[in-house]
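Removed from the display is one protein chain of the complex; every other protein chain stays in position.
Now for chain A:
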Amino acid sequence: MRFRGQCDYKMVALMNGKNGSVPLNGKMNGMHNKTNGFSKNGSVHKSHTTIDEGWKKDYWESFEETPLLAAIFTYICYGLVVLIGHIRDFMNNMGLLKVNTSLEPRIPGFVPLFSTWESFYTRHVFRRVSDVLCKPVGGVPAARMDLVYRETHDYGWTYELNKDRIDTVLNMGSYNYLGFSENKGPCKDNAARVTKDYGISTFGSRQELGILDIHKQLDDLVAEFLGVEAAITVPMGFATNSMNMPCLVSKGCLILSDELNHASLVLGSRLTGATIKTFKHNNMQSLEKRLRDAVIHGKPRTHRPWKKILIVVEGVYSMEGSIVKLPEIIRLKKLYKAYLYLDEAHSIGAMGPRGRGVVDYFGLDPKEIDIMMGTFTKSFGSAGGYIGGSKRLINHLRVNSHVSVYAPTMPPPIAQQVITSMTIIMGKDGTNEGKKRIQQLKWNCRYFRRNLHERGYIIYGNKDSPVVPLLLFMPTKLAAFSRECVRRGLGVVVVGFPATPITKTRARFCLSAAHTKADIDEALKIIEEVGDLIRLRYSKMPVPSFSEKDIELVE
């Protein structure tokens, strides 16, 4: 342990020297010390001398710390908003303000439906920035999209659509990684044909005569794409996690979950009835400590061994832009005989030389992962999700999963969209269109990220991740950034508390293969303009040395 800790430390130091990043390590080094303390003789490492650690050379992530001044101002900002909220509430109670109709009325005898703080946050914090969220789109969310103008006459309580005014903006908000969100071309044509032949609904679950021939075709294709024995598909990505996890683990099992896992994984874990423990985001020392403790000490109080341990991680984290350290997790999983649930919602299609997710990105064998989960919403421009794995696993899910029994199967045109786009990615359509998109996306990610780093913004995440978060810190900047960007023709997503920690409010860009270099340059220009306007150049880190030059574009 000590050896590896030091090795990591050196590597980080090396990268600091080389790239000047501060990748998670302020905290991580602290962790090393602890882990060093708990296993001194390092006998655990017998087995991992053979592990190839080559992946670390090409793994670069940065999470620059929040500057102190920005943190202070952020707290002041929230404090001010809360203070004004209280003043407004006071005036409301005194009858000085007009009471809004969408507030909860007091019904005698009934306990209020919402807690005080919850409704306070909605009324006084969220409402103020509600115009930057849920912006209605009036067309296909491709490289560019049409935003339908909406106006509010009551300070964000209600909105009215004005269908006559459409703003076309560059789209860096949709999860359209491979650009398959299209309203023309083979995807659309096939979906239209299937709509005509099959209709848009199936009316039955898998076990109640809901399987159409198109579903069987889809299941088989997904299994082939992933390189696993079998796969099962579900009409909703969220439900893929929340409805299948309860069939895998139960009471008496342990789930080790990354602290930043998606809500669907959290809910799915909760529904299993198993004990849930979290480990620090993408921190292998933290995971190993948890695993080791779990195996050695067993269940709390009784100390009986756990029935099984399931590690739950995501491929690409959509709020951080980080990529899971999969080779290391697989090493740990084998060492401690745990099972691995990998959610590839944001990585399938978007990562790896063949677009087959983080497994492909690290050049690993998909059979090493027990449960491969992913969604069709993002890269495939469709909806739904899948679980892939051994035949034994999928047979079990087909018979016992909540989805197979209680929920209808995928609407045929939605299934067809996946089939068409997946065929293109696999090159089965006889063109190199898929390869072209994969390379373009990769190039776009590097180019865009490098340019943002060069402009001195604090950017989170891995150099190859298609999700690029830019730190804004203050809630006021969140609103200003989004409004100013949209005004200049760039649609971005901004996320603040409670979806992120208080001081880590951010804007998030999602790159797409549909973006051209000109598009990205335009976006960069807008970001620079707005960034200067609201002062976002917080970074003190030297510019990293990676570049997009080693990525070959396919013509």
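General remarks:
Quick note on the criterion: contacts are C-beta pairs under 8 Å (C-beta built on N, C-alpha and C of every residue); 3 or more make two chains touch, one makes a residue touch a chain; residues count from 1.
In the analysis below, contacts and distances are computed from a predicted model.
The listed options are "Serine palmitoyltransferase 1", "G protein subunit beta 5", "Rhotekin-2" or "Centromere protein M", and the UniProt record of the chain not shown names that protein "Serine palmitoyltransferase 1". Looking at A:Lys98, A:His153, A:Lys184 or A:Arg301, the residue that reaches the missing chain in the full complex is A:Lys184.
In the complete complex, the hidden chain is touched by one of A:Arg88, A:Lys308 or A:Arg354, namely A:Lys308.
Seen from chain A, the chain kept out of the figure touches residues 39-41, 43-44, 101-105, 109-115, 118, 122, 126, 133-142, 145, 148, 161, 163, 171, 173-176, 180-184, 187-188, 191-192, 195-213, 216, 235-239, 242-243, 246-248, 262-264, 267, 270-271, 292, 295-296, 305-309, 335-339, 370-371, 375-378, 380-383, 391-393, 395-400, 402-403, 405-408, 411-414, 417, 491, 493.
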